[in-house]
Structures are given as structure tokens and as C-alpha cells.
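Dumping the structure here so I can ask a few things about it.
Left out: one protein chain. Kept in place: all the others.
As written, the chains take the letters A and B, and residue 1 is the first residue of each chain.
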Amino acid sequence: MNVYQLKTEKFSGPIEKLLELIEEKKMEITELSLAEVVADFLNYLKTIEKKEPRMLADFIVVASRLILIKSKALLPTLELNEEEKEDIKDLEERLRRYAEFKPSMAIFKKLFEVNNFSVSRQFLSNHEPIFYPADNFNVSSMQSAMKSIFEIFSQLTIETKKIEPELIKLEDKINEIIKKIESGIAKFSDVTKEKSRREIVILFLALLHLLKEQLIKVEQNEGIGDIIIKK
Amino acid sequence: MDNNTINQQNSIASLEAILFAYGEPITINKIAKLLNVEIDETKISLENLQKELESENRGLRLIFSDNKVQMATKPEFSHLLEEFIKEEFKESLTPATLETISLIAYFGPISRAKIDYFRGVNSSFTLRSLLMRGLIERLEDKKEHGGYLYQLTFDSLKYLGISKIEDLPEFEKYKNLSVINNN
Partner (left out) sequence: MDNNTINQQNSIASLEAILFAYGEPITINKIAKLLNVEIDETKISLENLQKELESENRGLRLIFSDNKVQMATKPEFSHLLEEFIKEEFKESLTPATLETISLIAYFGPISRAKIDYFRGVNSSFTLRSLLMRGLIERLEDKKEHGGYLYQLTFDSLKYLGISKIEDLPEFEKYKNLSVINNN
């Protein structure tokens, strides 16, 4: 095609990706299996951050639910409220529905690629153009058409720039953990002391992030015990 | 041959001529007006034409969507007509476009909100790209002011080699899935 074509997302949406990760592990859609794939999903999030920043906000929404699930599995002291429980149920339900519909995509893809098509004719292809103006073909109607085209067009540009705030939060939390470690705090429960549930979730995401980057080490002596952070 | 048969034949012939000359999808209402007959009668003539076209010595078929009809070649002659494939269809579908267009194919006309909910991601760019490629089209959503519903274009139906959306493989099965919350 050419330069004016929009770059489309080369990546699947978060639901599709999540389902793919669960299926890779040959697991059913349960809270347990979701907790299993959190690290992989966060890893994929980084690819998205680099290559499709436009999709990042939506991936973070799903990631935060996953982290909630993971946090609950790791921190038994964490009580979920009704809304959070609903969120988790909703995610499972959506994954199940996606899994049900997914085979149709393969069918569609095959049909699209098989090159078995019909050809039609162009509009009035055996006719010569004749000049037929219209009552609304005038300078002022064209001017207002231009106005509305560019109003919509500029909205589109704004929409692409809405994703930054969420990111900054995560970045902040990473810095917060680093500072706390440097000031001698070594337990995750101390880091999360007196924090809101939402903040705890983001802190946990930050912790996993640091772990992935190998900037910290963690230890958890008992299955559901506190997490010890080491540099 | 009685008068009715002659009229029947004439109407098939006129239909064929109109669809051939017009080229683009045309509403059944417009055809009825042009032929100066009732809409129901036009529908019967279209059915008759369609039956004629099913014959093995015909190379054409009718494509239906909404209240429109278009004449096109039968897909079994694709190999003779490679040069007519539009650029927009040659490009393959990315995971995002495939996710979106399959959903539109089986559940169209469908709103963006439902597509977004199903995919878990904002689909406005994917939709825009599919619209620009002419693979999908949007209609005004009569239930929601300023909203749109998306469905496959005639060009897509033709490219897939089907004559109406219900001809998609396992259409009923997927159509009846409760893929999208009724919210």
C-alpha cells in the first residue's frame, strides 16, 4: 500500500494473549492457572510497551487484575473486596468466552487466505462521465465538511496520547521500593504498610519488575509467609 | 407461453441488465422503483434469477447484504481472475485485525464497545484500519445516538467467496455463543 496507511497492531489483545499463555501450559481457566502465568504476561507487557505503546493501557488493566490474583495467592493477609472479586470472576468469564469463539478466527483466516473469491464490476463501468452537479455542491458545504473531517481527525490524535499516567505510577513505585531497600527495609509487609489495596497491587507489580530485571532478590520462607527483599 | 411467463422472463432479463450495468450493490427498493413493480415482486424475480444462475453453464452469482444485491462472478472461476484482486485484500490479517474482523463477521452489525469488551483492548485503530481497507463498513446505530455498528462489506463477502454472511462456515453455531455480555 503506501505511506498513508495506518500502522495496525501486530499484536493480539490482552485477553487473547492471556488465553494463549494458559493454553501453552495446558491448563484450565482458573484462578490458579491465572496466577501461574502472571510473570509471562508481565514479560509480554514489556514487548507491548516498546512496540505498541497505544495498547499498553489496556494491557495494564488486565495485568493489574492478574497481580491481584497473584498477590492473593502469595499474601494470605490480603482480603479482597466485592469489587475485586467481581473483577477476577469477570476476567475468568471473558477468557472462557474468548476460548469458545476462538476457533471461528481460524475458520475466518482460512477463508480469507484460500483465494476463492468473486469479482464484481465497477459502478456504471460502460458509461462515460456526464456533469451532474447537486444542490448541495457549493463552497460553504465543502468548508463545513472540511471542518468536521479535521475535528474528528484531531480527536484521534488526542486518543493516542492518553496512556501515560498509569505508567508513571508503576515507575514511581519501583523507585519507592528501591529507596526503601536502600533505607534498610527488607520486608514486603513493611513496604506495603498502611497502603491502599490498589497501591499494594502496583507495589507488587513493581517488585516483580525489579525481580525480572534482577535488581533485587526475594525470599519467601513459608508458602504464605512474608517476602524478604535483598539487594 | 402465457403473459405471466413472458413478464417473468422480461423481469429476469431486466434485472440481469440492471445489475450488470450498475455494478455496485443496489437496494431492492431502487430496483423495484426502476422496474415499476412491487418490492415483493422484485424479490421473486431476484429469486428466479438466482435459480437460473445456479445452473452449471452460468459463471455469475448474486451477493446479498442488508437490503442490497450485487452481481458477481462465481468463486470457482477465481483462478481466471487473479488480476482483479484488490490491493487491500492481498495484505494479510494481523492478529489484531483477525480478532476484530472475525468478531464483526459472526456478530455484525456490532458496536465498538462490544468489540472492545471482547478483546479487552481499545479497538479504534484496528477498526479504522479495517474501514480504510474497505473490509468493514459502519452504519449508524439507531439505538444509540452518534454510535456506530460495524459489519462486513460486500467486497469482503466477495473476497471470502460467500454470497451472504449466513454462508460463513458454522455461522449459526458461533452466532449463538454468548460471547459478549448483554451489557
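Everything that follows uses one rule, which is that contacts are C-beta pairs under 8 Å (C-beta built on N, C-alpha and C of every residue); 3 or more make two chains touch, one makes a residue touch a chain.
Source: prediction; values computed, not measured.
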item: Residues of subunit A (touch criterion as defined above) contacting the omitted chain; value: 1-6, 119, 121-127, 129-143, 145-146, 148-150, 152-153, 156
item: Residues in subunit B touching the chain absent from view; value: 6, 8-10, 12-18, 20-22, 24, 34-35, 52, 56-60, 71, 73-74, 77, 80-81, 84, 88, 128, 131-134, 137-138, 153
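Operating definition for what follows: only the chains that are shown with their structure count from here on.
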item: Rounded Å distance, subunit A centre to subunit B centre (Cα mean); value: 33
